[in-house]
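The complex is shown incomplete by one protein chain, all other protein chains being positioned as in the whole.
Order of writing sets the chain letters: A and B. Residues in each chain are counted from 1.
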Amino acid sequence: MSNIAPSLAPATEPARFDVAPERRTPFSAFLRRARRHGGLLIGAGVLLIIVIAAVSAPLIAPHDPYAQNLAQRLIPPIWHPKGSWEHILGTDKLGRDYLSRLLYGAQISLLIGLLTVTISGVIGTVLGICAGYFGGRVDAVLSYVITTRLALPVVLVALASAALVGGSLEGVIIVLGLLLWDRFAVVTRSATQQIVRTDYVAAAQAIGCSTPRILFMEILPNILNALIVVATLEVAHAILLEAALSFLGLGVQPPLPSWGLMISEGKQYMFFSPWVIGVPATALIFLVLAINLVGDGLRDVTAPENRT
Amino acid sequence: MALLEVQDLVIDIPTASGLLHAVSEVSFSVDRGETLAIVGESGSGKSLTSLAIMDLLPRVAKRRAATLTFDGTDLLSMREPEMRKLRGSRMAMIFQEPMTSLNPAYTIGNQLMEALRCHEDVGAEKARARAVELLERVGIAGAERRLLQYPHQLSGGLRQRVMIAMALMCKPDLIIADEPTTALDVTIQAQILRLLHDLKKEFGMAMILVTHDLGVVARVADKVAVMYAGAIVERGPARAVFKAPSHPYTRGLLNCIPVPGRTAPGTPLGAIRGQLPNLIGRLEGCAFRDRCDFAAPECSGPMRYVPVDAGHDVRCIRAEARKAVA
Partner (left out) sequence: MLHYTLQRLVVAISVAITVSIVAFFLLHLSGDIAISIAGPEATPAQVEAIRQQFGLDRPLVVQYLEWLWKAVRFDFGDSFYFRSSVVSLIASRIPVTLTLGAISLCLSLLIAVPLGVLAAVYNGTIIDRLALSFSVIGQAIPTFCLGLGLIILFSVTLRWLPVSGASTWKHYILPSIALGWYAVPAVMRLSRNGMLEVLSADYIRTARAKGLSPGVVIFKHALRNAIIPVVALAAVQFGFMLGGSIVIEAVFSMHGLGYLAWEAIARNDFPVVQAVVLILATIYVGLTFLADILNAFLDPRIRLA
């Protein structure tokens, strides 16, 4: 190819094609994507309002949620022609202020959601990481445990156990915590399996890091995103289950203002006063919807490549 | 008149950071019985070009052209139902990945016969006979038995032969082979290539062979179009392009191939430094200039094709300069 001499001058300017994308830290990229995600924003907004309302319930609740007033039973909410400003959301069959009960009920739902997921998250994550990291026989055994857990009819077992434990708030939390770890285990197991194959885990093994160190310093931080998403969605799951248990009369016991219990207590009046179940049901739906939107949004934003 | 006529084909893909010009102003033509090889590295737009002819581009990709005719009919204004009648019957396609290009849920026979029966009103028996005939022709022993097998029971080489047979079911006028041998073992590659070449002659088809392998081109192509960064940088009769490669990129590619007897042991093979430029945003000038040893300030100016020889032209200002000297 020597017939063409390099007669022309060498390149004097680099080609201008496109500006390279500016450098971003993972967190600012996360914020940027989060700000564009409508569902996440709406969910987070609603959730924030509910959390603030629950935390400040003692300050903003107009009445004592347990104070009965049989003279003022089943007062309809404010939008009803017979409603009154005294009880904005009306009163229940014992004359207790519905808004106040709703606010304190939010505390119960959030408490149950968070504590349950703390218990189930620890169980599920430990099982999942061990199954994914050690593989082989450990994985076979733990997968079997997960399969067995999935075969248990959750609602039924939770009901029976909660009834035996005595239908207290703590009882419900412990029972649900011990039952709802399956999704944590499944997700961490497959996430760990993917990470174990990466070079940095091999490198950590090669320089002689201890197994617990690899599990908690190398693997756990890298599955944290997936864990947060599962935890969020499981909070919603736990809240729904608690509501169902309380609705069936075997979860949280009266006079605690659990939303499920409020619906259950209102059931006999729903033909003439549908709002008695409508108000707590709407609150429940909004809370669960908000949490699910946040969970789905976090999944989209933290791992846009494997959105499902 | 040429069987396939492509003029100023443009494919744009909108992305988050701007319009990606995947293919820009590509023109070529293919005559009946002729083999055109489109050569380029991955990302050069050669596969998109072939998909654009079949109108099988991904939904996000937008296709434009001055002319796109097949056997005298305009493909640009053609509606999807008419286009469907052409696809598979008059123009057929063979894909790169034989392992995943067959549906795992259906037998080979089912998929072969379907190709014929969706275009021609023939009975199952006739379609079956045609499938057996073609499987035998593409060198698959025990064709009758193979018809009842599923794709996962066949090796990659066999699956690619099945894909070829499937493309031939309706005796197409044009066959587009998109890297048909890339995913196969080296020994199988040569067999498949020879088979395609023989079949093309036997059936009197035109063929577009999309490849990154110049060695493949040298053996079968009548015409060559070398693509770089979405544009054809050099095109012409295969013989002429190999004899007098005029674009620095083409020469770079040829330098990468060891030639037995000519490349002495120990001498380094050629390599092209750098990588494909980003194709997002407005492009001007020669896309190859920041990888080119001979780049000049003029290279960022407007580009045009300069004839080197009869039917052989090149998109490089140096060729123009050389021509002026000569």
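What we mean here is this: contacts are C-beta pairs under 8 Å (C-beta built on N, C-alpha and C of every residue); 3 or more make two chains touch, one makes a residue touch a chain.
Computed from a predicted model, the values in this text were never measured in an experiment.
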Residue among A:34, A:53, A:111 or A:163 touching the omitted chain: A:163
Selected residue (touches chain absent from view) among B:2, B:56 or B:244: B:56
Selected from A:44, A:75, A:244 or A:301 as touching the chain missing from the view: A:244
Absent-chain contact - pick from B:46, B:63 or B:87: B:87
Residue ranges of subunit B at the interface with the undisplayed chain: 54, 56, 84-89, 92-93, 95, 97, 100-106, 114-115, 118-119, 150, 152-153, 163, 166
Contact set of subunit A toward the excluded chain (per top definition): 39, 144, 147-148, 150-157, 159-161, 163-166, 236, 240, 243-244, 247-250, 263, 267, 270-271, 274, 277, 281, 284-286, 288-289, 292-293, 296, 308
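Keep in mind that, in the parts below, only the chains that are shown with their structure count from here on.
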Averaged-CA centre spacing for the pair subunit B and subunit A, given as whole angstrom: 51
